[in-house]
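These notes concern the structure reproduced below.
Every protein chain but one is kept in place in this view of the complex.
We just call them A and B in the order they show up, numbering each chain from 1.
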Amino acid sequence: MTDHGNELRIEQLTKSYRSGAPVLQGLDLTVPGGTLAAVLGPSGCGKTTLLRVIAGFLRADTGTVALDGRTLAGPGVHLPPERRRIGIVPQEGALFPHMTVARNVAFGLTGLDRGERRRRTADMLDLVGLAGYGDRMPHELSGGQQQRIALARALAPRPALVLLDEPFNALDSALRAGVRADVRSALRATGATALLVTHDQQEALSTADLVAVVRQGRVAQCDTPQDLYRRPADPWVAGFVGDAVLVPATVHASGSTATTPLGTVTLTAPLEGRSTGTVVLRPEQLQLTDADTEEAVRGTVRDVFYYGHDAKVTLAVQGVDDPVDVRVAGPLSVGPGQEAAIRVTGEATLHP
Amino acid sequence: MRRPSARRITALLAAGLLLPVLASCGSGDDKGGSAEGGDSALVIYSGRHEKLVKPILDKLEKAVGAKVEVRYGDSAELAAQILEEGDRTKAGLFFSQDAGALGALSKEGMLAKLPQSSLDEVDKAYRGEEGDWVGLSGRVRVIAYNPDKVAEDKVPDRVADVTKPEWKGKVGFAPTNASFQAFVTGMRVLEGDDATRLWLKGLKANGKVYTNNLATLDAVESGEVSLGLVNHYYWYERVAEKGEDKVGAQLKFLPGGDPGALINVAGVGILKDGGQAGTAQKAVDYLLSKEAQTYFADTTKEYPLAAGVTSNVEGLPPFESLESPDIDLGKLESLQETLAMLQDVGLV
């Protein structure tokens, strides 16, 4: 529907509490209209503060928040939450326990006549796959259903932006994937811009179109999930968004390959003016091969973690301080204490 | 919170709360309207109990020919209220249970001078020094005794004697009662603080404490104690109610000006700023009249103080025969020291 408007633009946002260090330290973030973006960060990185500043529950110290070209917060401007056209989906849904599901969904539908309101409510319930649940009370719904109603409630007034605050946290893992998929398709269907706050990198990577990693009140990197994973801005981001194997590297004269304790690695991009650095590899880029292959680097198996669909083998390799994780699909042929050889595939990033 | 029954209870509570509010607003209005009666209406603040004086105040309303509203309360608290109201007091007349509260208002200059004709109705001893209040009725302290426990001639002639060893555990009294406290004040005036303190200590050791005069009288009747320090009229009321043969107690009026025979008076004063002086004066005249004085004599069994009325209550010694101590009632204002003494001794 409204694929092109509704861009969220945040510039130089700072916020500190009376006691303690600043929480937001000049944060910049732009989310194009219609995008589902995830804000990913560890506990205490400031992501919930960011969400509350965007929603208008907190005042930023400096910086601006603009939505669809409209300044919501900035020097001398602070629009109250009710005038921002921003829907929120809190943890655990936070449905109004004293209202039916239908009244919850219709809560934000002011200025519509009864018929329209009812139609819109029904549409929203339909959208989240809970048509016919309107007369129930919130406590009669499961956690996942409550969460979907919370989304329907947030989407009903056609907000310019939807904020989702770790909305899948309280759900058990079996439910989570399903609800996540439903939420994403509902958001896609309405074309709303959405910001999902989470500390779960899998959730961020699998759900969002765009992931902003926040570290100490700043965006460390904002990219598509794929680029974020494969081309992390630095080793910390690499480690935060997935398992990473960090190895020292010496760049070859060509600049496109480097020598590491795990063998020669192809670089995604050369690092200007540097001949050494750290290479970030993903466990699935490493393969176990026959120990007598020519190129292979040898290591001793320390431990094996079997997951069913694959397994993680941890090895000790000479020249690498930390244990090296290798992801192995299919049947396993090694056990702890045995020797194995490692081979690197694909490209990797080089960092100072 | 989410259970429907909680909601129902909430609704029920709300309804229950609202209904009487509406009702009280209705009833409040008509009460309110009559309070603003203008000059013809008279508001009496009565420290005397409704039970005792309502009949005579109803008659008073007819006699003065104006609407009379009575606000009952504790004499001291009503006095404090009048003092707080100051020159905007609603009270036209203050009817006090004792002289102390009237004296306090007199001291603050809140009472109007009474005409000499009214004052002259009453013995000088029973009216205010400034001529701004007048006593209406008197009650005398007596010793009630149980004739089954103690022979009449063995009952002490002096209240001082009840602390003697032979009365150990046999004396009942009500130290929180205002008349008892006035009597102690009288004793202090007559015999000095040291003697009174000593006596109170003896009384504490000998006596049994009751909540009021009636409970004390009950205890005498039941034989729980042999003697009781009470006001006279409780006994006569009881006799009137049950007949003398059914009342298991007798009274002894103490001779010789003993402090145990102190007379307390109830009286009235007109509020200077009440704006009802005319009606109030009529009310004072009525209360000093033969009809009202007879009421105090016959119904409350007190001693009438005016209009030459004498009590017809059977067995009641004539007022003139009482050998009460000769003290200035105005001095009974020094109640505070009495209370401090009672507290020190541990009686209140």
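The rule is short, and it goes like this: a residue touches a chain if its C-beta (ideal position, glycine included) is under 8 Å from a C-beta of that chain, and two chains touch if they have at least 3 such contacts.
Keep in mind that, in the parts below, contacts and distances are computed from a predicted model.
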Among "Translesion error-prone DNA polymerase V autoproteolytic subunit", "Phosphoribosylformylglycinamidine synthase subunit PurQ", "Type cbb3 cytochrome oxidase biogenesis protein CcoI" or "Iron(III) transport system permease protein", UniProt's protein name for the complex chain that is not shown is "Iron(III) transport system permease protein"
Given A:14, A:71, A:100 or A:169, the residue that touches the chain left out of view is A:169
Given B:198, B:240, B:307 or B:339, the correct residue touching the omitted chain is B:339
From B:63, B:101 or B:203, the answer for touching the chain not displayed is B:101
Given A:14, A:64, A:91 or A:300, the residue that touches the chain left out of view is A:91
Note that chain A touches the absent chain at residues 17-20, 23, 43-44, 46-49, 52, 55-59, 80-84, 86-88, 90-98, 107-108, 110, 138-139, 143, 146, 150, 153-154, 157, 163, 165-166, 169-170
It is residues of chain B that touch the chain not shown, namely 1-2, 6-7, 9-10, 12-14, 16-21, 23-25, 27-28, 31-32, 35, 43, 49-52, 69-74, 76-77, 79-81, 83-86, 88, 90, 100-101, 103-105, 107, 175-176, 208-214, 234, 241-242, 333, 335-336, 338-340, 343, 347-348
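As a working rule, only the chains that are shown with their structure count from here on.
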Per the C-alpha means, the centres of chain A and chain B lie apart by a whole-Å value of 85
